[in-house]
Each structure stands twice: as structure tokens, then as C-alpha cells.
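The complex is shown incomplete by one protein chain, all other protein chains being positioned as in the whole.
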Amino acid sequence: MAKRLMEGSEAMAEAAIACGCRFFAGYPMTPFTELLENFAKKLPAVGGVCVNAESELEAVGMAWGALATGARAATGSTGQGLSLMQESFSEITLAELPLVAFNMARGQGDYFQSTRGGGHGDYRHIVLAPMDIGEAVELTQRAFHLADLWRNPVLVQGDYLLAHTAEAVDVEALDFGSLPDKDWSVDGSGGGSGQSKVLSPLGIGKTNTPGPGIEGQQLAVVEKLGRIAAVESRAETGFLDDAEHLVVAFGTPAKFVRYAVRRLRDKGLRVGYVRPITLWPFPGDTVAEAAAGKRSVLVFELNAGQMIDDVRLAVLGEAPVRGIGGISTDHAGFGVGALLDVEVIAGRIEDAVAGQEVLA
Amino acid sequence: MNEGREGNEPVLIPVGEKTPSLLQTGEHDLCPGCGEPVAIRILLETIAELGLSQSTVGVVGIGCYTAFARTLDVDLVQALHGRAPSVATGFKRMRPDTAVFTLQGDGDMVNEGLQEVLHTAARGENVTCVLLNNGVFGETGGHMTATSVIGQRTKTSLEGRDADYHGYPIVIGDLLSRLEGAAYVARGSVQNAGAVARTKRMMRKAFESQLAGEGFSMVEVLTMCPTGWFVPTAEGPEYMGDTLGQVHVMGELKAR
Partner (left out) sequence: MSTVVVRGTVHIDTDACKGCDLCIPACRPGVLVMSTAVNQTGYRYPELLPGCTGCRACLDVCPDFCFDVFKYEHPIEVEVGS
């Protein structure tokens, strides 16, 4: 298939549909709205369903119901809308349903919400952070695969740039390998058999087929999260062999950082980078290994300092860690501010490397 | 001592079994005199009699009745408080040939989930919502809900619900019946055997409406909660008739 120029919102919707997503529900909110529009336009043509729900609360609820049938289903919003969905996110994780959620975020201030889980309890989502539309097409499909593989929600961490810029991409269905049958799904056929099923976050089971109970269910999910964390972290690294300083960044700003790093290397600065692709599980081992022996570890993120906590935890004092990002947004608050600029970023890296104060 | 004709044992014909066929056990820990199990029997007998046992999925909300999620021999999805209608919507949209019902209390449906049920009805989603209305949040100990009536004493309206302070109840069945997407809306009760029989007919009509694809259907069932009402169990039905039953009036509210 040939590449064609596609806006990110369209490419991601097509990617989801290409890998079998047949249900989407959402509520309009910038910069997520176009993703909803694209699903509304494209899903009916493939026999799928898209519902413009009455609020974000119901959008995630509808996706929950669709997931229970065994279908691939998704929802999404921007950070504020995802705030409304947090109770359901917590409980869907406990119910072990393979939800895919899209955060088309306003900047990068939702890192904590996405990786710590803004809801109650000991839950985590796998979080995938594409840096451009091409990667978003792959990670969207990988999200559905990982969700089904682990029976755990996966969050695709997007943003305004991904939603509203266009790249030449080729959306083809990707095969990530075989998956187990969804024999946990319900279709009504168990009724009256004595072996009917209940999909529940509470682990109750039925009289004839008891479940592990509330504590047992929580323990089982936490154990599974540990197994996910052991194998699913992903990162991209560059120029680590001769680097004296390390820059860590995620998402679309990381592409700017990568470009700045190359420019600085051409000027003789020995800088390398680590770009976490999974924000959870955070590629702590990769960061730790990359940071060993470095004169400084610089974290660039468009927020008041969130991923830097995970970097510090990984580095554990082996090198000085400094934030060189900050809050930066436009007049409407959609996250495209003055800091998202290669000159500015390169300047901040240079200042930090020279030991100068980096303005917040 | 019984005597049969000509000395034979009298022949007994079963009229009804104690435990509904769609219940894995009749044991439960709900209070003495609770009306919810009675309403649940009506629901389960209807599903069985319509031949829907193997093609029905229920979405259960959060309340005392949630305990029945373990014992209902029906495939179920457990939802959050107030959130059953959206889950039912998503399920039914993907599986239109499966009969889908919700089972919710008044605190669940009319307080937490009022937006959900209103929009589900307005959109005419082809699901049947079953409301167990006892005018209290039973599971948390008996607090005022949106359907509690003026003068009703609860733990958050100790002197009795006062319109000036607590506002007025929402008569949810009547509200939903005004929506275009609602095809069948009825309110019954389990106050006595006659009411049970009438409610069973309503339940059947609601499911038949769903099977015919007419749109949203709802059966609201007034149930006794002697614990939440501070009355002896034997007085539950009379209390219900004198209070809730005066505001949430029995009858068919809408039928296509």
C-alpha cells in the first residue's frame, strides 16, 4: 500500500480499525475530538459502532459493555476527560478487561495520571507514548494486542501534535503474534447451566464457580502487573556510546529533543538520549544503564516535573538529574507552547551541560 | 392425618418450586422482609418463561441486590454504582440479539446514574432496565435517595424529608416515560401477592418490547426495606403503600 498524507487523528482511527477495533465511544474535547469524528465516520462502514456518549463517564462505560462481549473496544479523551473516567479505569483493570484508551493530551502534564493511575487502588495501565504519527500507527495496534495478551487496559499517550498534524503514513494491519481465546467473555449462553459467568472487578464468581474474592482478585492483578513490568518496557536510545550527558524525553517533544541532540553533536557536544516508549512499565533499567557514568542526566518534559521522578528512581543517585523542561502552552492551553522549539531545547541542553542555570 | 380415596396416597402436582430455576441457591443475607428477592424472582421467572435463559445478559449495579450477582444463574457483567445503563448500551450495540437487562436500585439509578438512564432511554437503547425502588440507599445503611418521599425518615433526613431542606423526590418512571425513545415503562410493586402478579405481567411486557426492538423498556418495582424504613417486617407492605406508593404510583406509564 502507498503512503498517504494523513492527519494523526485519522491515522490512529484507521490503525485501530485495521487491527479489529469495532467499538468506540467518546465525548468531544480538544484535541481528542477529531479522533472521535474519525471513528464515527469509519466504524459503521466496517459494521462497527461509534457512540457519541453523553459524557466521558458513559463513554468508558459503553466501552466496558462492548469489551464484555469479547470485541475490541476503545474510548478516549484528553486529560480532563480521562480524569472523569478514572473510577472505571481502576475497576476495568480489576475486572481484567482489555480496554484501549487514547489520551490526546494537552501537553505532558498527564504523565502522573497515566502512569500512577489517576484512579483508586493498585492498578496500572500499560502506557505507550508515540513520538510521531508513523509510530502512533504501530503503537495503536500494539495497544490492542497487548491489552488482549495481558487482559489489562493499555493507554495510548497522544497529544495535540499527533492529533492535528499530518504525516505520510501507510496504515496496514500489523501482526504481533497469536493471542489466547477470549473464553472469559459473556454471551448469555451460560444462563441456566449452573455454569453461568459474571465479569466482575470484585472477584466474586458464582455460587457454583466461586472467584478469588476481593482481596484475591486484587492480589492476582498486582501479580500480573509485576509480570507485565518484567517484559513490556520499551525505549529508544541514541548516541550512548560516547555520551557524557544524557537527555531523557517522551512523546512528540522527544522528536524535537532527538533533533536537537543531533545538531549539538554536530557541534561537538557529547550528548546522548533515551526515549521511553512505554511510560509504564518505565524502562528504568535502560535509563539506569544509560545514566551510569554520565556527568548529568537532563529531563525534558512539558510539565512541572513528572517523568523526572521515574528517572531519579532509575538513576538512584549515580548521576545528577536535572529538569530542563517546564510548563509551556498556548493561549488556549492545548500544549503547543514556546518550549516546543528545537532552538530553545538545544539552548537549554547547552546551558545545562555548561553548568549554567536553566530557566524553568 | 390425610386420607386418600380408596386408601391410596394422594397425588401431589407441583405448582411452584421454592428456588427459581435461574438461581444457583436461594440462600442470601438480605434482611428479613426485604422486597428485593421477591422482585428478582419475578425477573428470573420472566426470563425463563420467555425462553431467554441462554440468550440473556444482565448488568448489575451496586446495592444490596449486588449479592445476587453471585447466585443468579445468568451471564452477568458487574457495573459500577449508577453505571449499568452505559455498560448495557455498549453490550447491546455489539450483541443486538442478546436480551440485555440492568438490575439497579434507586440510589444507583436515580442518584448516581440519573444521567445514564435518561440518555439510555432517550436514545431508545433496546435494553430493559429493572429498578428496585425502596426509597433508600439500603446497602450503606438507609440513607435518603432521590426517590425518598417527603416526610420519610432516613439516616440523612432524620426528622423526615423536608422539601425546603432536602428538595423533592424524582418520580423516575414518570420522567422516563416522557422520552421519545422509551417504548415501555411500568411501575409495579411486591406489596402483596396481587401486586406481584401484576408486576410479573409488566416484566413480561417489558422484555417482549425489547425482543420486538421497540426501544427502551423499564420496570420499576417498589420493594420493602423494613430496615431502612425503621418498621417491623410485617408492616413493610402497609408502610410502602402509605408512603412511596402515594408518590410513585403503580401502573403502566407508557406502552407502544
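Each chain gets a letter, A and B, in the order it is written, and its residues are counted from 1.
Throughout what follows, contacts are C-beta pairs under 8 Å (C-beta built on N, C-alpha and C of every residue); 3 or more make two chains touch, one makes a residue touch a chain.
What you see is a predicted model, and the numbers here were worked out from it, not measured in a lab.
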{"item": "Omitted chain's touching partners, listed by label", "value": "B"}
{"item": "Residue touching the undisplayed chain, where the options are B:P32, B:G160, B:G213 or B:G251", "value": "B:P32"}
{"item": "Touching residues on subunit B - with respect to the absent chain", "value": "1-5, 10-20, 23, 26-28, 30-38, 41, 190, 192-193, 196-197, 226, 233-234, 236-237"}
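Convention: only the chains that are shown with their structure count from here on.
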{"item": "Distance between chain centroids, defined by C-alpha means - subunit A, subunit B (Å)", "value": "40"}
{"item": "Residues of subunit B touching subunit A in the complex", "value": "21-22, 24-25, 47-48, 52-57, 59-60, 69-80, 83, 85-95, 98-99, 115-116, 119"}
{"item": "Of subunit A, residues touching subunit B in the complex", "value": "22-23, 25, 49, 51, 53-55, 57-69, 71, 73, 87-88, 91, 95, 186-194, 196-202, 204-208"}
